[in-house]
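Selected chains only, in their assembly positions.
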Amino acid sequence: MSEPSLLRQLLDRQEIMAMMAAYTRCADLNRPEQQAEVFVQDCRVKYHPTGWIVGRGALVEALRTALARYSNTSHHLGNIEIDFEGPDSATAQSTVIAWHRRTDGSEWTLYGRYVDRWIRTEQGWRLAERELRAAGAVGRDAGQLPPLGRAFVALT
Amino acid sequence: MSEPSLLRQLLDRQEIMAMMAAYTRCADLNRPEQQAEVFVQDCRVKYHPTGWIVGRGALVEALRTALARYSNTSHHLGNIEIDFEGPDSATAQSTVIAWHRRTDGSEWTLYGRYVDRWIRTEQGWRLAERELRAAGAVGRDAGQLPPLGRAFVALT
């Protein structure tokens, strides 16, 4: 790639990482409408093994309901990997440590991985698809969460 | 912005992130003097709801006293957001998972957010202001910590 293209890609990467951070910030401030603005209108999101949430309207309702179960949450991203498919779309993965305190005072922590597709829109980079996979959970039955797909390798 | 300006801003961003990392490294090595060098001389820092620490001298003493309570700490940053106000100043936010083991062996974990102002000095980017807000805490009364300001939204 030419130097201007390489620079542009670093800037795109930076913009996507800023949107990833905004997602977590809005979650932890309990602002589901703002959190959903990170997504395109016709987004697809999967937080549970049972299926996909389709569209930003349904997503706002799902986020509102989910966040209302908690008095506190803290989402913390790491290990961000972004692979551009072309100038206007990218796949991405990241890991999340998400600590939750329920309104009854009990806690649970998710060790998760987001598997994303991002696209460039007129408003900037937005999430077209996000799938959560759980490496594990403490304080909650991980069977309720989509699995990470860790290899099982028996030692012989 | 021109390409040289865009490149410069990516480099500035990188320098600020390096200083953020140095802050945590010096904290976990219990080096309060080095940790305070991340700040400008006339910095303002807020770790407690009761008020601001003003100036690097007072900050060194506050850090020394705070770190001496622990045999181990581990500060872990994520979700870094940096917004430039001009070529020489920026606001920034980041989240921190800070695990602490007190000298009596007990532990607590902070799920926090730093709200910063950074300025460019002759020595490079330095922290002019840092305010800690707590999303929550485990093993410590979160009422002793400045709150994050999470929205309370009752479901109807």
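Residue numbering begins at 1 within each chain, and the chains themselves are lettered A and B in the order written.
Throughout what follows, contacts are C-beta pairs under 8 Å (C-beta built on N, C-alpha and C of every residue); 3 or more make two chains touch, one makes a residue touch a chain.
Everything numeric in this text was worked out from a predicted model, so none of it was measured.
Undergrad: Quick one: how many copies does the complete complex have, if 2 are shown in place?
TA: For the whole complex in this structure, the answer is 3 copies.
Note that in this section only the chains that are shown with their structure count from here on.
Undergrad: I'd like the angle of the rotation relating chain A and chain B after CA superposition, in degrees, nearest 5.
TA: Answer in degrees: 120, to the nearest 5.
Undergrad: Could you grab the centroid distance between chain A and chain B? Build each centroid from C-alpha atoms only and quote it in angstrom.
TA: That pair's centroid distance is 24 Å.
Undergrad: In the complex formed with chain B, which residues of chain A make contact?
TA: Per the touch definition, chain A meets chain B at residues 4, 7, 10-11, 14, 17-18, 20-22, 24-25, 28-31, 64-65, 67-68, 71-78, 97, 99, 101, 107.
Undergrad: Hey, which residues of chain B end up touching chain A in the complex?
TA: Chain B residues touching chain A: 3, 6-7, 10, 13, 76, 78-81, 93, 95, 97, 111, 113, 135-136, 138, 142, 148-155.
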